[in-house]
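This is the structure I want to talk about, given as structure tokens.
One protein chain omitted, others in place.
== chain A ==
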Amino acid sequence: MSGTSRAAIDGPAGGDRPVVEAVNISKRFGSTVALSEAGIVVRRGETHALVGRNGAGKSTLVSILSGLTAADAGAVAFDGRPAPPLGDRDAWRQRLACVYQKSTIIPTLTVAENLFLNRHARGSGRLIRWSELRRDAERLLATWSVEVDVRQPASTLSVEQRQFVEIARALSFGARFIILDEPTAQLDGAGISRLFTRIRDLRAQGVTFLFISHHLQEVYEICDQVTVFRDARHIVTAPVAELSRQALVAAMTGEDVTMPEADRRPPSPGAAVLLSVRDLVTRSGAEISLEVKAGEVVGIAGGGGSGKVEVAEAIVGLSCPAGGIVAVDGRVLRPGSVPDALAAGVGLVPQDRHREGLVPLLSIAENVTMTVPHRVGRHGIISPARRDGLARRTIADLAIKASGPQVPVSDLSGGNQQKVVMGRALASHPKLLVLITPTAGVDVRSKQTLLGVVEDVRRRGTAVLVVSDELDDLRICDRVAVMFQGRVVHETAQGWSDNDLVAAMEGVDLHHV
């Protein structure tokens, strides 16, 4: 990998001037220091990773680099020339483009119109020529081999297609430097590998990337250089190949972090079966049967479209299954009924915390106690004191960074929001805890805390079901069932190798190829 990166850096294009060079950048927001004399240098043709925990200053740097915010001090230069004034959006767009986590696609308009928004092809009388616009859009997408029908509304695009469309749009402005802000956060394994193929192709065509990610293995897979930010400061920039994983994590956190792994002790054979799923068939046709005993952690792994999320949602009552029986501690759940699942003792961390997990404007206390009104009050009247007490315990147990239970969850970082969701799942002292992609979009430390909590819960005798394609999540499981295209294709006890598990999720059997 270092060989290719060397070639890219020393390549012919653009001499040795860095594509972007930010020096001594400082930025304050009120009393918080977002960046303190930080900087970054990205050379032409490389794929440069920017990593750091939530709050390290990555997003501030991105918004300064993309000209959305002015730095208090310091200088930004593109190709050795000083950055254009903030108001000149077109000039910025020719220098770099940013694909944010939040979509900048307008869902109600067609793909073609999104690509040429506010620069539609026009004919006589300055009227838009739709046929020409569509042809332009088709040509643009074909240039970058994005296979999407330009006439479809953008709302029908998958996350992956949307990113490709956004990248193509960015390139059409003439930018050859693209910032990808956590592009893999919402993609499954196959989508990620397609995205990486695309990034490699574009890099071969001379496009430079700044890649922001929480997933360190992605940094190792796709990037040449890595820059680490911590606490608003630049910590280190080094070729990826020269920085070990341990050293990288240490640079991000300022200390060593090791992810929790399952104890090597299997649960006692006599433990009660707390979850029993028999012949469950979801509406989309995924099938599963499994049992989870008290104190056991079982994983369901699989890529997007494997049906793992669908079966999990059917188990907890979020969706009504087509058939099969789910029993929690001997009690058969009414299909498709969340209240019944809650009453039976199921705690859930749903897949999308923004959509199903949290009410963003309500406080931590209200969110945490949402499923357990009976524990914070009597006769339907809620006691604020008891509610806040419960929330304070959750904040302490899960190390949520917040000044108190009254803070609205919309003010928290992603990792801390996810802890609130976890706290809510645990508030009812569940017999069964179901976690769907519990660490998606969460920084390294929060991930460690969240997974550590699972271990504690397990020790207290709760059955845990982890539904994820994230290897760190699955590592805490006693055994893992791998789903592919709606069927369990592989079951493995703890001690699996990463390669085997990933291969099984992708539907590839490494031993029989």
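Here, a contact is a pair of C-beta atoms (placed from the backbone, for glycine too) under 8 Å apart; a residue touches a chain by one contact, two chains touch by 3 or more; residues count from 1.
The definition used in the following text is that contacts and distances are computed from a predicted model.
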Assign the chain not included in the display its UniProt protein name, restricting the answer to "Formate hydrogenlyase", "Phosphoribosylformylglycinamidine synthase subunit PurQ", "Autoinducer 2 import system permease protein LsrC" or "NADH dehydrogenase subunit L". "Autoinducer 2 import system permease protein LsrC"
Which listed residue, A:T143, A:S158 or A:S410, touches the chain dropped from view? A:S158
Using the document's definition of touch, tell me which of A:I128, A:A142, A:A204 or A:A493 contacts the absent chain. A:I128
When the complex is taken as a whole, what residues of chain A touch the one chain not shown? 89-90, 93, 102-109, 113, 117-120, 122, 126-128, 130, 147-149, 151-153, 156, 158, 160-161, 189-194, 196-197, 217, 220-221, 471, 498-499, 502-503, 506, 508, 513
